[in-house]
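Note that one protein chain of the assembly has been removed; the remaining protein chains are unaltered in position.
We call the chains A and B, going by the order they appear; numbering starts again at 1 in every chain.
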Amino acid sequence: MKWLRRSGALVALVVACIVGVARYEAFLTIENLSNVLRQNSMLGFVALGMTFVILSGGIDLSVGALLAVAGVVAAMLAPHGAVLAIVGGIGAATALGVVNGLLITKARIQPFIVTLAMLIAARGAALAATAEQSISVPSEAAGLTWIGRGSIGPVPVPIVLLFVAYLGGAIVLRYTRFGRYVYAVGDSEDAARLMGLRVDRVVIGTYALSGLLAGLAGVVLAGRLGAGQPVAGVGWELDAIAAVVVGGTLLTGGQGGAGATLIGVLLLGVIFNLFNLEGTISPWWQWVLRGGFLLGVVIVQSRLQRDN
Amino acid sequence: MEGITKRFGAATALNRVDFALARGEVHALVGENGAGKSTLVKIMTGAYHRDEGIMSLDGNLVDFATPAEAQAAGVCAVHQEIHLLRLRTVAENIFLGREPRRWRLVDWPRMNAETRALLTGLGLDIDPQATLGSLNTARQQMVAIARGLSIGAKVLVLDEPTSSLSEREVTILHELIGRLKDQGTSIVYISHRFDELYAVCDRVTVLRDGALVATRPIDGLERIDLVCLMLGKSREALREGVTGFAGHRSHAAVASVPLMRAESLAHGTRLRGVSVDVHRGEIVGLAGLLGSGRTEMARAIFGATPRDDGAMQLDGAPFDPTTPHDAIAAGIGFVSEDRAAEGIIPDLSVRENLTLAALPLLARYGIVSRTRQTEIVTRFMERMGIKASSAEQRIRELSGGNQQKVLLARWLAMEPKLLILDEPTRGIDIGAKGEIQRLLNELADDGLGVLMISSELEELVEGSSRVVVLRDGRNVAELRGEAISEQAIIHAMADS
Partner (left out) sequence: MNWRRLAPAPEYAALVVLIVLVAMNALFTPNFATASNLWNVLLQLSTVMLCAVGMTFVIATGGVDLSVGSTMAVAGAIAAVLVPRGASVALGAALIGATVVGLLNGALIAWLRVQPIVVTLATLIAGRGLAQIISNDGELVSVDQLFFLALGRGHVGPVPIPVIVALVAVAAAVFVLRATTTGRYVLAVGGNASAARLAGVPVRKTIVTVYAASAMLSAVAGLIVAARLGASDAAKIGQNMELDAIAAVVVGGTALAGGRATIGGTVVGALIMQVIATSFNMLLVPYSWSLALKAAIILVAVYLQRGKRA
């Protein structure tokens, strides 16, 4: 049963792929698979950051808005060079993530409220800074466009970044003190504090990381679209939470991991892809099925947990 | 520690208490609830900060702002409820905060190996890679101690370490304490169990009402004298009785059909067939150590815990509650031992807390009659002497004793036939305690049946007309009349 909880999403992913191979010729083509990965890479970054936050027992509703901020900042800085644009975009989102963390730990306001407020404020700031228009990336910043559209050898850059991010995330969680402390804080904040951990730093770290990864997603998206859009990433916080939960990370914190989330992201991506290949399923039904799927997963999870 | 004083608002929790711990000594800290033991320990381990007094360790003045600082200095506490990470492995719990690393990455093989070596060195056979939550409480406690030692603890504070251990586990713990003592570790040992104090401790410090009563070598101190020190009574007074039940002897004559009869209740490993019956007008005591199944039994009768087997009767008719709702409808009330977690609704007023169970009786078409509610609230606040600024005061702001009175009134307002009380006087001040005990007597005289769990033996001895003793989820004795004595109960609870 334990195995099933850990690997349920993986089994579902394999099944979905088998269905895909069996039913659609177009599924198992490099073009299609690379498309699935590229389209889901940005959600992947956001979901990885969300994984850290949820593992530590928090929640980050502001990721979609931070993503927009990063894209807008990057596009605005693009005339001064791609490096500045990328660093600036990611830096801005990271800074806002730190603000989230500080408000949660120092002002002791619930994560739900803090990040809800940040969602509203950051979205507002992105809209204000751009006068509600999208800002196109000028040709000087070829590096920014490359991040979104380029390839390294045959592999699109976003896919490379996705795997680097997840590999890094998995190593941080498993092999660094910070990673272990994220689990500890999510397990029991009181116990972690009594055992001498600086809980506040760990919490701020997770929100900063979530901001950073949302920023990365924003920059990649801006590169891909060739524009920074203040309305980018609306509702992504929900998709990211769904991916994390579907992967098998517990919303209560302390259990789960980066690999699980990657599987969650891919599973949702592949299912979407199958719908598209089928072609006859309206996008609206896809939403219904997505919601139903999320419900199914959490119901199974709650059953298995209780059996434990 | 010298002249330690701690105040909480206007209340003084500790008043100029001196406490000295020698190297390699096991020092017992005893006192009634509210005596100030836990406050003293929390100051010692950095969880609280003292208002006055000085602390020194190895002759150097120390001042701990956080538990982390105290741990770094070598003072480590192992609490009753274990403050470890349940989802993490044993090795992670022991090394949390100082994981061995190589190239800045956590070195798992070394961490597991060192953990194994440490545990083996302590004579413990625990898998370093097991999840902590999969171990039983005793082993979790051993892990907590091992963590303390691996940090380099010179002073180990064990707060009620045996409250949830089996006898065999207690022996293992005591062996471990012996070994630590030989290595020069000093131990503060808090326990209510006299056998243990006499078995492992060198000296004992007694606190009462936040003040130091005495520090004595435990050899040569008679148990009865230790009890007298704790209670602040002379030997003579102790014999005369100290609870609000004092002087109470016989309850109403026993009718042939019991009010409630429970037979062979079983659930998992906690309840393996326990039986009890309660007659009208009778207070039946339910005794047993923690984990004996006493609380589980009470909850099963109330329908709050499922049962796998067994039968119950109420007034001679079969009775099978599956939810508390059923039991309440049948005329049973239950006061949990954990007032904060399972009793009060903290943010609601005294009024609403008091009438919570009775609401269906006060409402028509779901609309609550304010007049009838007020009438009940006024009546019970008066009768029980509940001290609150008004019925609208939030219950969280009341003292423990007054909260408990409100919870009792919650059931009395239902005019129940049977009241099940789990530790009804735990953690409340002496005055309120006596009042509650006297009230229970009166209620029993009026025909209420009471099933009372208590770990305060004197309360059982003086209050009950019968005492049923449980051990390991089974009945082991039933004492009546003159046969009820502290010795007899202890004997039945502890002996195998």
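The rule we apply is simple: a residue touches a chain if its C-beta (ideal position, glycine included) is under 8 Å from a C-beta of that chain, and two chains touch if they have at least 3 such contacts.
Predicted, not measured: the structure shown is a model, and the values here were computed from it.
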Given B:F19, B:Y48, B:F319 or B:F334, the one touching the chain that is not displayed: B:F334
Which of A:S7, A:Q39, A:T176 or A:Q286 contacts the chain that the document leaves out: A:Q286
Residues of chain A in contact with the chain not shown: 59, 103, 107-110, 112-114, 116-121, 123-128, 131-132, 230, 238, 241-242, 245, 251-252, 282-292, 294-295, 298-299, 301-303, 306
Chain B residues touching the omitted chain (full complex): 302, 304, 323-325, 328-329, 334, 336, 341-348, 352, 356-357, 359-360, 363, 366-368, 370, 396, 410
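The rule we apply is simple: only the chains that are shown with their structure count from here on.
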Distance from chain B to chain A - Cα centre to Cα centre, in angstrom: 46
Of chain B, residues touching chain A in the complex: 47, 66-68, 71-72, 83-88, 92, 96-97, 99, 101, 104-106, 108, 147
Of chain A, residues touching chain B in the complex: 171, 174-177, 180-181, 183-184, 187-188, 190-197, 254-255
